[in-house]
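Note that one protein chain is taken out, while the other chains of the complex remain in position.
Order of writing sets the labels: A, B and C. Residues in every chain begin at 1.
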Amino acid sequence: MSTDMKTEFGEAPKGTPRRFDGVLREIVAGNAMVAVLSVVLAMVVGSLMILLTDENVRTTAGYIGARPGDFFSAVWTSISDAYTALFRGAVYNTNLQGFQGRIRPLTETLKFSGPLILAGLGVGLAFRAGMFNIGGRGQMLLAGAAAGWVGVNADLPIVLHLPLAVLAGALAGALWAGIAGFLKAQSGAHEVIVTIMLNYVGYYLVFYALSKQGLLQAPGSLNPKSEAMPESAILPKLLGDRFNLHAGFLLALVAVAVVWWLLNKSALGFRFRAVGENPDAARAAGIDVGRTYLVVMLIAGALVGLAGVNQILGTTTSGVTVDMDAGIGFDAITVALLGRSRPLGILAAGLLFGGLKAGGFSMAAAEGIPVEIVLVIQSLIVLFIAAPPLVRAIFRLPKEATA
Amino acid sequence: MTLELRGITKRFGPLVANDRISLTVNEGEILALLGENGAGKSTLMNVLYGLYQADEGEIFLDGAPLKMSGPGDAMAAGIGMVHQHFMLVPVFTVAENVMLGNESTGFAGTLDLDAARQRVREISQRFGFDVDPDALVETLPVGVQQRVEIIKALSRDARVLVFDEPTAVLTPQETDELMEIMRQLRASGTAIVFISHKLREVRAIADRITVIRRGAVVGEASPTATNAELAALMVGRPVELTVHKEPAQPGPDALVVRDLRVTDDAGHSHLDGISFSIARGEVLGVAGVQGNGQTELTEAIMGLQAHVHGSIRLGEHELVGRSVRKILDAGVGFIPEDRQVDGLVGEFTIAENLMLNRSHGKPFVSAGTVRTGFLEDFAQQKLTEYDVRASGIQARASQLSGGNQQKVVVARELSRDLNLLVAAQPTRGVDVGSIEFIHKQVVATRDAGVPVLLVSTELDEIVALSDRIMVLYRGQVVGIVPADTPRETLGLMMAGERPEGGAA
Amino acid sequence: ACGDAPDEDKKGSAKSDFLPCIVSDAGGFDDKSFNQLSYEGLKEAAKELGTDYKDVQSKTDQDYAPNLENLVGQGCDLIVTVGFALSAATVESAKANPDIEYVLIDDAADNDFDGNKDADNIKPILYDTAQAAFLAGYAAADYTKTGTVGTYGGQPFPTVTIFMDGFKQGVDYYNKEKGKDVKLIGWEGNDKGVFTGGFDANEKATNTAKSILDKNADVILPVGGPIYQGALTAIKDSGKDVALIGVDADFYETDPNTQSLVLTSILKNMKTSTIETVVAAGKGDFDPEAYVGTLENDGVGLAPFHNFESKVNPSLQGELDKVKQGIIDGSIPVTSYLDK
Partner (left out) sequence: MSDTKITVPVPADAAEPVAVPLRTALKAPIMLGVVTLLVALLVALGARSGDTTFQLAAETDFFDLPEITLPSTATVATLVVLLAVCTAASALLVSRGRRTPLWLVGLFAFLAVTAFLTWAAAGDSLTVVGLLGGSITLAVPLVFGALGGVLGERAGVVNIAIDGQLLFGAFAAAMVGTIVGSPWGGLVAAMVAGGLVALVLGFFAITYFVDQVIVGVVLNVLVIGLTSFLYGQVLTENPDKLNAPEHFSRLPIPVLGQIPVIGPVLFRQTILVYLMYVAVAVVAWALYRTKWGLRVRAVGEHPKAADTVGIKVNRTRYTTLLIAGLIAGAGGATYTLVSVPQFGEEMTDGAGYIALAAVIFGRWDPVRATLAALLFGFASNLQLALSVIGSPVPSQFMLMLPYVVTIIAVAGLVGASRAPAADGVPYRKG
């Protein structure tokens, strides 16, 4: 992951950033067919695991010789029930009354995708400038804690309170990520190490604040948890109280637009990309590489921070906890990679993962299918999508002409 | 022994890099391959060496077909290659590089480094090289690296040797030495394929010359042909080989460098108190074997070196201690010596590369936003003006041939108001057609009253373009001499000898 | 091998249509602690009632609300939620679904701290574990030969530190009564103590235990699900004669590997409470009144010495009975976070 290979060595590969790209570009070039087939393939593997968990399938397998029909119908029921539950949990639930109720799962999907998109943007943006931000967890925690602190402690009307809390969160995320950017710029400390370590430091810091009266712990409580957020600091619900979908999703959409502008239209984004693709040339062209690392990490941290804000002020308003990042900081890496670090790609990947998450809860509740299956399906989708030739080979599709 | 290529065709996707090429090389003979950038010379040699698989055609050694699945087979057949882009592992020592792939081992696969060192010494002795087997390759000057490549090829007792542009990075003396080695090898029966853009060298050493254009053989030429004939054959049109320029009209001194010292992070000194000045409308050429401080000099002017002492004044401005951006804003244009590392962002489009060093304001950026329309018009105009051969302004820089990449850099640097042009190796690896063009641009810049600092390892280029020549040796100025100083004198100066009559 | 096909689908057997459900906290149902015990309780209750049941595990804090919502969607009649972490989500779900009965284990469901539970249809189940831990502390102090006993926890949560708190008070009480100076390592009160930083059985747990044994402790109380596994390894490695005190359930029965090591266990009868509550609810007698397990109502207690019967002072059991009586009648004060 270094970039200081020097001249004379002919074709010795230079720097890393390009590694995030070459193959990825191929993904874009590869058609939608591969994406769809990747999902199918991942679902097939998921099916095998679903079958393993199904008792009916296991018992009927016991007498498959005697009555094979039982087995196959059990297999069919098991798989179709599972994926129906997934669909019902993520998109449209035919079991419920009225369109409003039936479409509710879709709104849940949107709700879950909000923070994934925000954090994915944070990771993806940093990627584009050649920084691998594994620190999503810490950044979300600090951001959530800061937003929660403002939420609980400021006594303001909603028009001031909410923006202030959101801002505090974004700022905290920015500062936490900024440490990695700053150290990289100042001493070359590898951002992978620093962001990993900051995850843990942030966790214990927030834990401490939550265990300390006067800091974040709810007054009178002994649990490491803050008070619930007051009305004036809560992101408004978008579709009324019957739905959980809140303004955090709008925040995500706005962030997609802003990052898109930033990367594709702005001078700052131009510098980010230049540094990410070739820091040597960027430096020779008068771009301050160190400063760029710092700036990109600040913005990336703010974006990831917004994901934390989204959790505390939107999804779970009952108070800050040390677990509030819910693994989103790490999922964001996968989202960003699947979205090829491009804003629209991240939007799509975030929606897909949000849907799988919403559907996963429904599969677990309805069919007792462990949520780990969703993890497996997610990771397989990413792997297959990243290897179009493999998918083509499996489905015996014709080879794409190599560019 | 005879090596024969018959009807070799190699395609990269839709591009036909080699189109039914046939060649023969005989024992004790030097065959030169000529062709402009991208003609397909290296590709052909890579096929010969087993690095690429030919799509069609066969290779015969002494009439027997060679089955080649990799370089291993080529080496086994006695084919060796000195690659255009050195195939050396920078962080390995010379001995390690030479033994790689051909290691002698002791107990349990332990490397026998002593044997490798011995082998390096042996070959060095035979050809009069001075190479330390334990030196790290990345710390060696390119000229020495070139020798390591040669030792590597020789250490495997090759009967056919391919030299792909070995002289691009050598000084005249080194080139002469290399020629001598090639003659020695020829005398001992080795068959040699020699690739170079330098017509003088080709004519001096080749027994036969084959010219390739756009992947196909376009003709044979004899070593007695003139440079102009060869160039025309290569490019397919007449080429002006000499630079026409009026005598300089130097104005007042514009760039004044005083007691410039540059050290690296480890404290080693690279420039040891050098002083010189360049007048407006004057080209100062910096000659010297690579690694004698030229790189550090250009980088120090550009603000790219960390530890700089002394003074670099451009008009009113002191440049030392300023950021690169401020220096660029002061009107310094910079053509870096390695376009792929410092000059271009490979993944960026031509248009984006054209605005690379002006991303902070007018004319390409307003209110923090890139003015896409303006940029595209600008890029389109430069593409035409500089005759950049590409599919369009949205083509990625990495997809361009070296000559065209260089044109993009030159276009970018020359399309703003300059107070100084720093050009390092502006034509390295560029074919004669593009060299002609770039040289014209440098002269035009001078004639517009801009001082030019030209660094080149190519003595021809220095002599052709410069008004005065400064020779660097081990971080010090050996002397600053007029452009008509004899080559022999320059050569001696490059080896560190002070010219007669000059005070120390 | 192919078996015979069953004659009839067993699923057809008669069932009550009462549907009890359970959500774990992030520890999961195999945490060897409250999730597991509550889950076993629920399963047993469902069996007793002859009903189906549904269970979902949470992976993180963010899963509680969606899990509850999906269970509501599945038509659950009663939902058991385990752990203080689920408190807020449970209250929210309970308010939105007044027809469903909720049982919240180990928390008072009072998130506004007004001293009252926040929704009428929640039954909080709490345990004043400090009382039982007090007895364990007394027993440990009496048993130790080195004069040093130790404890460590997973994370400083109140449900964890309540064990350590009670244990410390027991040791202190013993010292005062007997004029001894038994030292306790690993807990000073006020969040200062030894914690592994998580509830995983891992090298950290082992090393933590090891550090405590290095300080010469010969009785050790690990608090927090599977982290006691670390103590097992550390004890075996040390080659010393060290006794282990279990938590939640009687380790002697739940983990036979510990039989030669376990001095006693601090019992929190979550399984029983869950069974009783769920069965009552299934029969239509859901009582939303908060339940606090104490020594008096046998909600908490101390397990028998089993193999250590012969190794402890013969008088110890008698003394413990007396102390227990004192705690019940209030003559021996035991404080914990539950008294606020």
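The rule we apply is simple: a residue touches a chain if its C-beta (ideal position, glycine included) is under 8 Å from a C-beta of that chain, and two chains touch if they have at least 3 such contacts.
What you are looking at is a predicted structure, and each value in this text was computed from that prediction instead of being measured.
Participant: Out of all the chains shown, which come into contact with the hidden one?
Facilitator: The chain that is not shown is in contact with A, B, C.
Participant: From the list C:83, C:124, C:156 or C:246, pick the residue that touches the absent chain.
Facilitator: From the options C:83, C:124, C:156 or C:246, the contact with the absent chain belongs to C:156.
Participant: Tell me which residue among B:48, B:66, B:81 or B:332 touches the hidden chain in the full complex.
Facilitator: B:81
Participant: Would you indicate which residue among A:62, A:230 or A:389 is in contact with the undisplayed chain?
Facilitator: In the complete complex, the chain left out is touched by residue A:389.
Participant: Write down which of C:74, C:175 or C:202 is the residue touching the left-out chain.
Facilitator: C:202
Participant: Footprint of the hidden chain on subunit C, which residues?
Facilitator: Given the touch definition above, subunit C has residues 28, 30, 57, 150, 156, 185-186, 188, 191-195, 197-198, 200-208, 210-212, 214-215, 226, 229-230, 232-233, 236-237, 257 touching the missing chain.
Participant: On subunit A, where is the contact patch with the chain that was removed from view?
Facilitator: Those residues of subunit A that touch the unshown chain are 1-2, 4-5, 9, 11-13, 16, 19-20, 22-24, 49, 52-53, 132, 134, 183, 186-190, 192-194, 196-198, 200-201, 204-205, 207-208, 211, 330, 333-334, 337, 370, 372-376, 378-380, 382-383, 386-387, 389-390.
Participant: Which positions on subunit B touch the chain that was left off?
Facilitator: Given the touch definition above, subunit B has residues 12, 46, 49, 51-52, 70-72, 75, 81, 83, 86-92, 96, 99-103, 105, 108-111, 152, 247-248, 250, 258-259, 261, 265, 267, 273-276, 306-311, 318, 320-321, 467-468, 477, 479-484, 499, 501-504 touching the missing chain.
As a convention for this text, only the chains that are shown with their structure count from here on.
Participant: Subunit A to subunit B: how many Å between their CA centres?
Facilitator: 46
Participant: Report the inter-chain centroid distance for subunit A and subunit C in whole angstrom, where each centroid is the mean of the CA atoms.
Facilitator: Each chain's C-alpha centroid was found; their separation is 35 Å.
Participant: Using CA atom averages as chain centres, what separation in Å is found between subunit B and subunit C?
Facilitator: Roughly 75 Å separates the two chain centres.
Participant: Could you check subunit B for residues that touch two or more other chains and list them?
Facilitator: Expected reply: no residues.
Participant: For subunit A, jot down the residues that touch at least 2 other chains.
Facilitator: Correct list: empty.
Participant: State the interface residues of subunit A toward subunit B in the complex, per the touch definition above.
Facilitator: 5-12, 14, 18, 21, 261, 265-268, 270-271, 273-274, 277-278, 280-288, 401-403
Participant: Within the complex, which stretch of subunit B touches subunit A?
Facilitator: It comes out as residues 13, 83-88, 90, 138, 142, 145, 169, 302, 304, 323-325, 327-329, 334, 336-338, 340-348, 352, 355-357, 359-360, 364-365, 368-370, 372.
Participant: For a test of understanding, state which residues of subunit C touch subunit A in their complex under the given definition.
Facilitator: By the definition above, subunit C touches subunit A via 2-6, 26, 54-57, 59-63, 65-67, 69-71, 73-74, 84-85, 88-89, 92, 111-113, 155-158, 161, 191, 197, 337, 340.
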